[in-house]
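Apart from one protein chain that is not included, each protein chain of the complex appears where it belongs.
And then chain A:
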């Protein structure tokens, strides 16, 4: 079943440090910018919501047409945002938790500057594999 999904990681300073289109639907030319625009617009909502709960997984926080934005906030206020059209909450939560582990391993690298772009191709491969598995 074709599904659209756009995944970005936004650092504490509101700078995207990783983005990937992980949906299985065919890419449309105008869709890429639209997805990123929706995710950036949802950042304000995340900021307010993050201080009201101590959980990391905030479920669907915003919607646009039939696309839903789900967010996972880490302890260091790095936000994993997923734009998708499915309703699979558990799968999305597991996906976020696995990506969180990968992100911590990247962060522990003393030569990685927190808040800078994640350029590891291995990380990219693993995220896409996880997306195929859980989404």
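Note that contacts are C-beta pairs under 8 Å (C-beta built on N, C-alpha and C of every residue); 3 or more make two chains touch, one makes a residue touch a chain; residues count from 1.
We adopt the following convention: contacts and distances are computed from a predicted model.
A.B. asks: The chain that is not shown, which UniProt protein name from "KIF-binding protein", "Pyruvate dehydrogenase E1 component subunit alpha", "Auxin-responsive protein" or "Trafficking protein particle complex subunit" does it carry?
C.D. replies: "Trafficking protein particle complex subunit"
A.B. asks: Looking at A:30, A:66 or A:101, which makes contact with the chain not pictured?
C.D. replies: Counting the whole complex, the residue in contact with the absent chain is A:101.
A.B. asks: Which of these, A:24, A:53 or A:119, touches the one chain of the complex that we don't see?
C.D. replies: In the full complex, the listed residue that touches the missing chain is A:53.
A.B. asks: Considering the whole complex rather than only what is displayed, give the residues of chain A touching the chain that is not shown.
C.D. replies: Within chain A, the residues touching the omitted chain are 12, 50-56, 73-78, 97, 100-110, 114, 120, 122-123, 126.
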